[in-house]
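In what follows, a single structure is set out as structure tokens and then discussed.
All protein chains but one are shown in place.
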Amino acid sequence: MSEVKFRRLGPSGLRVPLFSLGGWLTLGGTVVGDPVKDIIKVAFDNGINMFDTAEAYAKGRSEQEMGRVIKELGLRRTDLVITTKLFWGLRNGPNDGGLSRKHIIEGTKECLERLGLDYVDVIFAHRPDVSVPMEEIVRAFNWVIEKGWAHYWATSEWSAYEIEEAQHVATKFGLHPPIAEQCQHNMFHRERPEKEYHPLYKKYDLGITVFSALASGLLTGKYNDGIPEGTRFATHSKFFKGTVDSLQKEDGLTKIRKVNELSTLAEQELGCSVTHLALAWVAKNPNTSTVILGASKPEQVLDNLKALEVIPKLTPEVMDKIEAILDNKSAPPPTFGRPHLDPMGRL
Amino acid sequence: MSEVKFRRLGPSGLRVPLFSLGGWLTLGGTVVGDPVKDIIKVAFDNGINMFDTAEAYAKGRSEQEMGRVIKELGLRRTDLVITTKLFWGLRNGPNDGGLSRKHIIEGTKECLERLGLDYVDVIFAHRPDVSVPMEEIVRAFNWVIEKGWAHYWATSEWSAYEIEEAQHVATKFGLHPPIAEQCQHNMFHRERPEKEYHPLYKKYDLGITVFSALASGLLTGKYNDGIPEGTRFATHSKFFKGTVDSLQKEDGLTKIRKVNELSTLAEQELGCSVTHLALAWVAKNPNTSTVILGASKPEQVLDNLKALEVIPKLTPEVMDKIEAILDNKSAPPPTFGRPHLDPMGRL
Amino acid sequence: MSEVKFRRLGPSGLRVPLFSLGGWLTLGGTVVGDPVKDIIKVAFDNGINMFDTAEAYAKGRSEQEMGRVIKELGLRRTDLVITTKLFWGLRNGPNDGGLSRKHIIEGTKECLERLGLDYVDVIFAHRPDVSVPMEEIVRAFNWVIEKGWAHYWATSEWSAYEIEEAQHVATKFGLHPPIAEQCQHNMFHRERPEKEYHPLYKKYDLGITVFSALASGLLTGKYNDGIPEGTRFATHSKFFKGTVDSLQKEDGLTKIRKVNELSTLAEQELGCSVTHLALAWVAKNPNTSTVILGASKPEQVLDNLKALEVIPKLTPEVMDKIEAILDNKSAPPPTFGRPHLDPMGRL
Partner (left out) sequence: MSEVKFRRLGPSGLRVPLFSLGGWLTLGGTVVGDPVKDIIKVAFDNGINMFDTAEAYAKGRSEQEMGRVIKELGLRRTDLVITTKLFWGLRNGPNDGGLSRKHIIEGTKECLERLGLDYVDVIFAHRPDVSVPMEEIVRAFNWVIEKGWAHYWATSEWSAYEIEEAQHVATKFGLHPPIAEQCQHNMFHRERPEKEYHPLYKKYDLGITVFSALASGLLTGKYNDGIPEGTRFATHSKFFKGTVDSLQKEDGLTKIRKVNELSTLAEQELGCSVTHLALAWVAKNPNTSTVILGASKPEQVLDNLKALEVIPKLTPEVMDKIEAILDNKSAPPPTFGRPHLDPMGRL
């Protein structure tokens, strides 16, 4: 199998594997006990040394399971990149959750307790919080870093405006700015990572840690003929209701048609599955620092890693064919009649 | 007639009349010579002391006409608020237009020559320029201000992201930030001024100078039964092609229906025309610093000013009725399940 | 003929033509009077609107001739990009020349007088000056910009260390940093522009304005069989003594052999001369903002511009063949055993 390569996480010196493992929905949720250990072990043994979790994943059990397994496997802390996230909180109190200084500090402390660690490598703001001044948010994450509880901080699902606002505050007070954004990026979700964030890649060397590279499984082709039992859409039918409903409508049917065409391309021209093609397509993007995989079985991890072999096959010609099938590329930013010279990639 | 009130232009101490006069399309364009003087005179005599133009309006003739008339009327410079804008340029050279330091400095100089003035009160960036580093843009406008060629600078049609970026640069180097944004705001165009700019009003006290308060005339009701001769949509049919075409489609027909309903409300409950209602509705918004009127005849100016009498009639009950007719209010920003506490009005 | 394209000058919004015209040795030197006008006219008519000179070129006569011709041709100032340089001075006084505040201010004033202009677009420090504190140098160029005598400042023949030092001072005091470096870059002179400056391209978006793209003519092939009369090496034999002498030695003979091989490649595979190949090779480099041409006849300008047609022919395969002939590519910076991840292109 191809070896997992490492990239820098955004502007930082932290090296993260091109594919990492996330605990969302699975670890500590639908998967508990020994199977969690099996999945993490097979990932680590195959070059995936980055594990992503969040306070909200399985109400804290994801962090607990991950921490337990790391200890049981006897993994060295320095060999791992551990990331977690704050925002949703675990209780319903008025100060449980959000990005107040109170929750950022109290919440990080609780994350570390659940993980059984002294620090994480990156702490993410799991959402923006419009009810907290940005100055308070940046100051609090800076405090967490200076305390030694995290080496870096980052954002998730923030708008470019909000990231710029955080950078502004960091500039003003000489604080640590966020280094990455955890966002959705896949063949059907492109606007934000490809267009909205565009100016941030050059200006701040922003890195993205991608989730939903398979569009919640849609890009595996498994929903082409309905919702099979045991799949994410069946198991978490309430959470994915909107997505599932859309599959019956024009937009959803168009997507399924495209998945079929991509499958043909993958199988006939690249000798791989559409799953591997979809993962490789996201991984190939130079702004991607890591693609976060989800897995409920060790075999899934191994299978997903086959995407590594597909990346070098994505020649300009193949990329053009994919664009022709997708037909959903974002328009460049307006230049109001002036020639396009490095649009948006401002210093 | 009610007197024209003054508001501060955003965070600045500059007082601008709630209604001002703009030269777009008309002054120097469809209107030249003595009629320009008549229009400006009636405006000034009725309390409108702010005149807005741009290098691109009628290819420089708008500035020339305005400058000529001010001189001929013998108006005191200190009694006037003169604003112009840079971006589009007048020629096709590679450095003609845009927001490079070269064009901001050379262009402002040429604006002042056409106007026959030593300075304008506010110089606007008529569009954003994604090909110029924001640092260069802010430094150049700052230079223009320090040079004494303008008292303030502002933006037009910039995104909230771009305004935040300009503020960031101004913070970093201690430069003059922009004080206002010239944008479209009317009953059918609400997303940007009401939602996108929302966080900027509290954080920076951003002011807006509104154009197209009547949706290019649509909100006067005059297009309810087609495009009459001599109207903007007829005279500038090429420029407004998209808008005119849409009037035939569902979206346009819905708008015309709403204009009819608003007319009924205006006439029966407020004793005014829909034009006055639409102008008053924009003027009432506390974030509006000034509503820029366009006029091809002196009478139009006088008629529009009747909107002043309508503003106090816009009680909460009337505003609710208007919202019910419009049915296009922007959703508040997401709080991801947390209670709405001052959403977005950060810092 | 292919049209001259424009690029931004480094991080700035100033658009410069990919090929520009320089006055070194020729304009005001070996060429005076009407021929200067002929050369500048043909350049301008063919899309070259940037003219580069220096106080030292022909002891000030280059600036005088250029200024005279611009006036006589009636060119609009805004259509032009005029650059000049300071350092060498014109007299021998202790404060004539160098980069003291005194010479930067007095010297710029004299340049403008010779040019008959109110300002230049870019003022270059023609060399570093180790006897002046960098703080004084940056403050003085900043003063010149704030005075309105130049829109930007830049360096020439500075080391990466010195450019970083200037950036450091600019950061410390919030001053204008230099935006470009005027340096030699050609197939036989690669270390500095390709390796030493490498980290500056990403960090500061540094632009380079290249001189000697033809290695003082060596890359035209005209010295393959000796020094023909009327050529630069014959006319300026004293200035080029070192270069001329080296042609007899091993290093020079190797270069001539390479020029022969490049000529064969150019003629047989690309259907162009080695001159055009050498110019296109420099122009293709994305860090090049402009390639400064020298010309003693109008025909030379026209001939050189044929290089524009060669640029698209420089495919990866052709570039590989050129590297194989040159065999002088700089080694990447050491990573001391760590995998190469974006070496040197630091934030």
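The first chain written gets the first letter, and so on, giving A, B and C; residue counts start at 1 in each chain.
Here is the rule we use: a residue touches a chain if its C-beta (ideal position, glycine included) is under 8 Å from a C-beta of that chain, and two chains touch if they have at least 3 such contacts.
Being a predicted model, the structure only gives us computed values, none of them experimental.
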{"item": "Interface partners of the hidden chain - shown chains only, full complex considered", "value": "A, C"}
{"item": "Given A:13, A:94 or A:334, the one touching the chain that is not displayed", "value": "A:13"}
{"item": "Hidden-chain contact residue, picked from the options C:165, C:181 or C:205", "value": "C:165"}
{"item": "Residues in subunit C touching the chain absent from view", "value": "87-88, 94, 97-98, 127, 129-135, 159-161, 164-165, 167-168, 171-172, 199, 333, 335-344, 346-347"}
{"item": "Touching residues on subunit A - with respect to the absent chain", "value": "6, 8, 11-15, 17, 49, 76-79, 81, 121, 146, 148, 151-152, 174, 176, 205"}
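Quick note on the criterion: only the chains that are shown with their structure count from here on.
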{"item": "Cα superposition of subunit B on its sequence copy subunit C - rotation in ° rounded to nearest 5", "value": "95"}
{"item": "Which two chains share the largest set of C-beta contact pairs", "value": "A-B"}
{"item": "Intercentroid distance (Cα basis), subunit B paired with subunit A, Å", "value": "41"}
{"item": "Separation of mean Cα positions, subunit C and subunit A [Å, integer]", "value": "45"}
{"item": "Per-residue multi-chain contacts in subunit B, two or more chains", "value": "94, 98, 129, 131-133, 172"}
